[in-house]
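Of the protein chains in this complex, one is absent; all others appear in place.
Up next is chain A:
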Amino acid sequence: MAWQHKDLLGLRGLSKQEIELILDTAAPMKDIIGRDIKKVPTLRGKSVICLFYEASTRTRTSFELAGKFMSADTVNIAASSSSVVKGESLIDTGKTLDAMGTDIIVIRHAASGAPHLLAKHVKARVINAGDGAHEHPTQGLLDMYTIRERKGRLEGLTVTILGDVLHSRVARSNIWGLRTMGADVRVCGPSTLLPPELATIGVQAFTCIEEALDGADVVNVLRLQLERQKKGLFPTIREYARQFGLNQERLKRCKPDVLVLHPGPMNRGVEIADDVADADFAAIEEQVTNGVAVRMAILYLMMGGSGSGAVH
């Protein structure tokens, strides 16, 4: 099976087979990351541009390394130091990069749907590296890869996503991907940070953390953007930590072999306790490694690689 789409804009609408293709392809990629010499010639002569309109460390670096490990030429553009500050539109920026022979544009943007707009106007393949509160498909994929690696499966698992679901692109990609793969998804957070109509999507919503954790196989803790409190979306950080912070005591509600994830960066002591973040049952660092592998898999597949698992 080969990748059938021009772009990767979200996990909503991807089939189980397509998600499996990416996850299966990521496994040999992870082997490359573990080597002394992390370099294969697979994407030699291909160019990948990371166009980031928002600050980022791990996603941008992860894509950059993924490209470099496969010998692609990677270029980073931060909007703050580009023609964007001169008022250039996203479409024009995209067309400029296109005209330079770019093969893949990886875009992060604060506005939901920005990668869709770009994809419509460029020949290059577009990968969504996070758009507003819409989707962050590679994060969803790396989360699923990590879960599958630890648990051996996705189907039938109960995954609780905890925190600011309203503003979270990570939550949405997780919801779509996990549901497609047959997992039960719960979300939990203050009612002011839960969007409407979650039941229509097939997700159970909780405002009581204990209920949400009851029997969970996986807890995916979302990063709380602290400025939300300044906007009055919840009363205080202190209360949030007390009501929704994940700690050892609360984890006892979950299955004994619970797995804890966090997309990072973490607010330790707010959404996640120190001793949870650093525990063996947490896979937060592993997620970062898997992120590179998953992104290598996506770049490889989008450049025409097959899902045979043979990477040269």
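The criterion applied here is as follows: contacts are C-beta pairs under 8 Å (C-beta built on N, C-alpha and C of every residue); 3 or more make two chains touch, one makes a residue touch a chain; residues count from 1.
We take it that contacts and distances are computed from a predicted model.
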- Task: One chain of this complex is missing from the view, so tell me which of "Hybrid-cluster NAD(P)-dependent oxidoreductase", "ABC transporter substrate-binding protein", "Dihydroorotase" or "Cysteine desulfurase" is its UniProt name.
- Result: "Dihydroorotase"
- Of A:90, A:105, A:185 or A:222, which sits in contact with the chain we cannot see? A:90
- Message: Using the document's definition of touch, tell me which of A:201, A:233, A:266 or A:288 contacts the absent chain.
- Response: A:201
- Item | Contact residue for the chain not shown (choose from A:54, A:131, A:164 or A:184) | A:131
- Note on the structure: Per the touch rule stated above, chain A touches the missing chain via residues 12, 89-91, 109-114, 116-117, 131-135, 169, 172, 195-198, 200-201
